[in-house]
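Omission of a single protein chain aside, the complex is shown with its protein chains in their original locations.
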Amino acid sequence: MRTETRAIGNVLVVRLSGELDLGTAPEFRAKLEEELDAKPDITRIFLVLRDVTFIDSSGLGAILGRYRRLRAHGGGLFAIAPSPQVRKVFDLSGLTSIIPVYETEDEAWARASGV
Amino acid sequence: MRTETRAIGNVLVVRLSGELDLGTAPEFRAKLEEELDAKPDITRIFLVLRDVTFIDSSGLGAILGRYRRLRAHGGGLFAIAPSPQVRKVFDLSGLTSIIPVYETEDEAWARASGV
Amino acid sequence: MSATNHVTLEFPAIAQNVEFARVAVACFASQIDSFTMEEIDDIKLIVSEAVSNVVLHGYDSPGGLVRVHAVIEGNVLTITVEDTGRGIADVEQARQPAFTTSPDRMGMGFTIMEALSDDLDVSSRPGAGVRVIMKKAPRMAGSEEHERRS
Partner (left out) sequence: MSATNHVTLEFPAIAQNVEFARVAVACFASQIDSFTMEEIDDIKLIVSEAVSNVVLHGYDSPGGLVRVHAVIEGNVLTITVEDTGRGIADVEQARQPAFTTSPDRMGMGFTIMEALSDDLDVSSRPGAGVRVIMKKAPRMAGSEEHERRS
């Protein structure tokens, strides 16, 4: 699992790759908490899932935790470009009805900027 | 494991992909024996190994068996484009000193045609 | 291939072994040629959920083991995931969507296992551990139309 982050304005773009499960979730969680602590201006996360090859409910839980933190302060988290495997787990677990999912970064930016 | 064959003159070009081990060697062996039985003009095999992701000594044994069959009638077998893993097993087992290895199909053709 | 085959895995209930378990079972499952890539992914997921449950909920103290048994009979894969830990008092309740005893969990593990297996059986005696048995067969065995694995 690898997590690459880049702050653009008040958006934190997070690119995840590899497998997000019980073994790798703590690293993901720690990395994002650290970023959010260091950059208090961040209100939204764009979580790019294109290169995530596997996720399970522990991985989803780690994403949901970050969503809740931002949501508590009026912000949000968008999931972008999930693979079919990731999409399926989102749907099965009901996360699709909580976290907005977009096919591309462009769509998320358009939505975020109210275009 | 997948084996694709194409006869060009008296050369049988064999493209292998996947893993060649004790589990898959019988299929490889059967496929080549069938081809050689059906096409008695074939004197040489060009074995293209570019997409072989794993080989062990059982896989080598299957290759060596085909080499010996052709050799018994004055023909031969060339190994082409082994990956580093395949190359290493060839070297460790001493097969490199028996079976000629070429980096590309072109080199094998040049050699076969005496250019 | 329609032969019979089986493997047993045993390892400590720690988080980094979840990947090991799902990769090993997925590789074994791929001996059934007619499983699609998507079905192999489903198998990875249900193994991941069952083994994660043992790591998270199975034992009161470290050092407990997970035992995974996978059997191929004809075209049917049967996966058993067992522990000898604290067990589940009310299995029916535990299987409900969104039920969890850990506040930071989603409670969707059993729901996912149920949705993606052909049959899920959960049994437990409190104090003696949990046994989860999941069955999975290729949906379109023998069909020419299903997405083939190379």
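Letters A, B and C mark the chains in the order given here, with residues in each chain numbered from 1 onward.
Here is the rule we go by: a residue touches a chain if its C-beta (ideal position, glycine included) is under 8 Å from a C-beta of that chain, and two chains touch if they have at least 3 such contacts.
Quantities reported herein were computed from a predicted structural model and do not represent experimental measurements.
Check B:Val14, B:Leu32, B:Ile45 or B:Leu60 against the missing chain and you find that the one touching it is B:Leu60.
What subunit B contributes to its contact with the hidden chain is residues 19, 21-23, 26, 54, 56-58, 60-61, 64-65, 84-85, 88-89, 92-94.
Listed by residue number, the positions of subunit C touching the unshown chain are 1, 5-12, 14, 16-17, 19-20, 23-24, 27-28, 31.
The rule is simple: only the chains that are shown with their structure count from here on.
Distance between subunit A and subunit C, defined via averaged C-alpha coordinates, is recorded as 26 Å. Computed from the mean C-alpha positions, the centre of subunit B lies at a distance of 40 Å from the centre of subunit C. Within subunit A, not a single residue touches two or more of the remaining chains. Within subunit C, not a single residue touches two or more of the remaining chains.
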